[in-house]
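The following block contains the structure, expressed as structure tokens.
The other protein chains are all here in position, but one chain of the complex has been omitted.
Each chain carries a letter (A, B and C) given by its place in the written order, and its residues are counted from 1.
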Amino acid sequence: MFDSHQRETYRRMLRIRMFEEEGTRLYIAGKIPGAFHASIGQEAAIVGSCMALRDDDVMTGTHRSHGHPIGKGADLKALMAELMGKQTGVCRGRGGSMHLADSSVGIMGESAIVGGGIPLATGCALSAKIRKIDQISLCFFGDGAVNQGTFHESLNMASLWRLPVVYLCENNGYAITTSIALSHGQTSISRRADAYGIPGVEVCGQDVREVYRVTSEAVARARRGEGPTLIEAKTYRFDEHQVGLIVPGEPYRSPDEVEEYKLRRDPIRLYREALSSGGVGEAALTELESEVRAELAAAIRFGEESAFPTPDTLADFMYSTPLTPS
Amino acid sequence: MFDSHQRETYRRMLRIRMFEEEGTRLYIAGKIPGAFHASIGQEAAIVGSCMALRDDDVMTGTHRSHGHPIGKGADLKALMAELMGKQTGVCRGRGGSMHLADSSVGIMGESAIVGGGIPLATGCALSAKIRKIDQISLCFFGDGAVNQGTFHESLNMASLWRLPVVYLCENNGYAITTSIALSHGQTSISRRADAYGIPGVEVCGQDVREVYRVTSEAVARARRGEGPTLIEAKTYRFDEHQVGLIVPGEPYRSPDEVEEYKLRRDPIRLYREALSSGGVGEAALTELESEVRAELAAAIRFGEESAFPTPDTLADFMYSTPLTPS
Amino acid sequence: MSTAVEKSGLGAGDHIRMNYLDALVEAQVEEMERDERVIMMGEDIAIYGGGKLVERFGPDRIWSMPISESSFTGVGIGAAINGLRPIVDLNIASFMYLAADQIINQASKLRYMTGGQISVPIVFRCCMYYGASLAAQHSDRPYPMFMNIPGLKIVCPASPTDIKGLMKAAIRDDDPVLVFEDTKLWPLKADIPTDPDFLIPLGSALVKRQGTDVTLVAIAGAMRPALDAAQALSKEGISVEVIDPRTLKPLDTATIIESVAKTGRLVLVENAHRMCSVTGEIAAIVAEEGFEYLKRPIQRLTASDVHVPFSPALEGQMFPRKATIVAAIKKLI
Partner (left out) sequence: MSTAVEKSGLGAGDHIRMNYLDALVEAQVEEMERDERVIMMGEDIAIYGGGKLVERFGPDRIWSMPISESSFTGVGIGAAINGLRPIVDLNIASFMYLAADQIINQASKLRYMTGGQISVPIVFRCCMYYGASLAAQHSDRPYPMFMNIPGLKIVCPASPTDIKGLMKAAIRDDDPVLVFEDTKLWPLKADIPTDPDFLIPLGSALVKRQGTDVTLVAIAGAMRPALDAAQALSKEGISVEVIDPRTLKPLDTATIIESVAKTGRLVLVENAHRMCSVTGEIAAIVAEEGFEYLKRPIQRLTASDVHVPFSPALEGQMFPRKATIVAAIKKLI
């Protein structure tokens, strides 16, 4: 009834949502420094595609970097400690909110340079091909990143060499305040796949099962050596681009549009309803929800109790072995 | 019979051919330093598209930079002197073979950085739009340049803002030694236009009349404010990428293919034949040919008799006004 | 939208209190008002950066760009060589690398390569957003890299007055100018001239404070701790002359050497990384042209040669502070 795949799917979506809700709270309370980009509203696009991967597959992500590692299965403790800038953080406090890499679960770096991770994922796939291992690269990026040259250059190479990579565009309709209509001469992203001679698929990014289905096909195709696929998951971010961001002047998106998504197209609510109507009992769902809530509480405790890196460690991790002072 | 349009078309093609034949000779004789990239074989693509422009339209070109200014109507003397590195050169000896700009006929720079000129032409068109003048930008680039990010980024902007620019790809099948099949995941260039929602047209680049027709349509469209067009002119370079370039190992293109083009698809021969069968007499053609030959001789003489820039002028043209020595 | 100066009703010759960021915006507005060829381009600029400039100047002069730094920089250059005078806002300085090819291979070279046929009147604006826990990919201070490129001019002001006067001069200049803003200075306030023709010529340093014992040169965000250090030392009877180069290229070396001729001691401070930095260049120039005046070794204080870490516990450590500047100066006395 509530099979392990469904359970894990729901768990990861909840993890992202609660991690970011708690993170937002902590950010506003001044316990998380820097900038905070929440993926709330985009959980289905992330989890649906990550669930189509094996643990040994790899991934690159973006500045909106919390959802991707959680979707791929990272442990919350080290992520939360990282957001707080602690030495126990997954990146030892050097990376922070925009750079939550976790190589233990195949996250090869999140790029806060828009479009910067697209060639990296492509290169990971090239390596898999050269080393003749059947590993897939999953490459997350936003609708805004599609306008970077790296999108074009990388998809061409992936097509040319039939690399095992899946390009997953989380099209949430906006790049900060700029809508697709104001930045893309042609507004369908999946339609661009044809320029490279690869399949392009559009999918509802609020429906985790659909995203999973479409990505699974792309992954299977890539694993068969048939090359890359471009997936456009139509999704929506519920919050502002960045927590606390003030947008002056006229709103760039209508409050109605935001409300519509929050009320009717919340991917977590949609999946919960689907699970319920599929026969999963309320008790099982709430049990899982409390589990994740408890996990979050533990992660926050871990982060808060951890120490900051000490000043003498500033240069640690700069080089493989420290340079002779110059 | 031999109308002024035909005459000018044939003249410009001849000018390019003879300029480059003489240039090659001078280069081999050591009178032209640096690198020399001939457009021999590609004259129809260049002249056919340039003839669709008005004199006050602008253009950017590439490292294969002799044909473009000649096609746009530049004077040969200052071009030849430039190739020789003389102070009377169109760029005062600072630019040389890869950079034969001539702003007096609207050549806004040739970029020896592959793909580098695409945004420049796009920006020229943006300026025309902002200044509300009905000037067109023509942007030349090769098949290899299509793989640069600037191709993608620029075409998107041109589409988005319906800029008056015509993108003309001289697809000669190779980038140095790399064929399209070895570098493009999808080998039709015109097909890529759809990704940007703009028209893409393929045309035989050896047929100057066809290139003219297709470009004229694109220019008219742009002048009507309907935006950019991508034209793929299928052409061929008769010589090596660079005069004197030695390609080690197996040939990257078959000698038969080269022969076929030289014998049967020479754009100048094809146009001459068309003119003849259209009723232009042999005398008129040979007269024009000798005219151009004489023009070339004068240009070479001018170049050879000109002086080199003097060492004290090294820093001239670096800044609008010389910097205080620092 | 009217500007602060307009609202104030003040005329030429007057002054108005304004912060660094507002002074920069004011400079842009005044120049756009004066010359219709001036346009602005940048991401989300119709909303941020441009303030409410769209209302005032219309959408034809304020262009929100797709996230295509390399090409929109080139589009700006294309517009510059074809009759306009764009201000290209690259936003955070760490994104400049994406535009490096167009800035270097096109903007800085076109005039020279065409023997003066083409002129590239363009301003590249970007902000150095360090000290805010944005981590390595958002916190660069890359102005030293561009110093090595002929054909560019580089401005890096430390006060509201200077950013106004230099930005205006940059917009009126016929060569490409890179304007680096230090976001640490955004809130800094001063009385700036309202004269719409108030310009500071590119290439002139400013003696911010007279002194006789030590010459202290500080750049951009390093100016505040430098001035604090000078102030603190004056109480101990050490007289520090503080100089702001303001323009980095061309660099006003005469003012610096003149000061060293008087003090015999030179301390240099900046927040960029150490190797091949501007302070290194100044030290080299003085070690060559002002050697005879030097009584003591030149001291450089810069950011550690480490990328900017996320954790505030680390980031706070890596930039020169008042205390480190005081200590460096005392070593020389």
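Following the convention adopted for this analysis, a residue touches a chain if its C-beta (ideal position, glycine included) is under 8 Å from a C-beta of that chain, and two chains touch if they have at least 3 such contacts.
Just so we're clear, the structure is a prediction, and the values are computed from it rather than from any experiment.
*Asks:* What shown chains does the left-out chain touch?
*Replies:* A, B, C
*Asks:* I'm checking contacts with the chain that's been left out. Which of C:E36, C:D174, C:D228 or C:D305 qualifies?
*Replies:* Reading the full complex, the residue touching the unseen chain is C:D305.
*Asks:* Which one touches the absent chain: B:Q42, B:T60, B:T122 or B:N147?
*Replies:* From the options B:Q42, B:T60, B:T122 or B:N147, the contact with the absent chain belongs to B:N147.
*Asks:* Taking the full complex into account, find the residue in A:Q42, A:S111 or A:T229 that is in contact with the omitted chain.
*Replies:* A:S111
*Asks:* What does the interface between subunit A and the hidden chain look like in terms of residue numbers?
*Replies:* Against the left-out chain, subunit A lists 58, 60, 89-95, 99, 101-104, 108-109, 111, 113, 116, 118-128, 130-131, 137, 149-150, 153-154, 156-157, 160, 316-321, 323-324, 326.
*Asks:* In the complete complex, which positions of subunit B touch the hidden chain?
*Replies:* Spelled out for subunit B, the touching residues are 33-35, 82, 85-86, 89, 91, 93-99, 111-116, 144-145, 147-149, 175-178, 182-184, 247-249, 252, 308-311, 313-315, 318, 326.
*Asks:* Contacts of subunit C with the missing chain: which residues?
*Replies:* Touching the chain left out of view, subunit C contributes residues 70, 94, 97-98, 100-101, 103-105, 108-109, 112-113, 135-137, 140, 142, 144-151, 249, 251, 272-273, 275-281, 283-284, 286-289, 291-292, 294, 296-300, 305-307, 309-310.
Throughout what follows, only the chains that are shown with their structure count from here on.
*Asks:* Taking each chain's centre as its mean C-alpha position, how far apart are subunit A and subunit B in Å?
*Replies:* 45
*Asks:* In whole angstrom, how far does the Cα centroid of subunit A sit from the Cα centroid of subunit C?
*Replies:* Going by mean C-alpha positions, subunit A sits 36 Å from subunit C.
*Asks:* Can you compute the centre-to-centre distance for subunit B and subunit C, using the mean CA position of each chain? Integer Å is fine.
*Replies:* 40
*Asks:* Listing for subunit B: what residues touch at least two other chains?
*Replies:* 149-150, 153, 156-157, 160
*Asks:* Identify all positions of subunit C at which a residue touches two or more other chains, and write them in rising order.
*Replies:* Each of 65-66, 68, 70-71 in subunit C touches at least two other chains.
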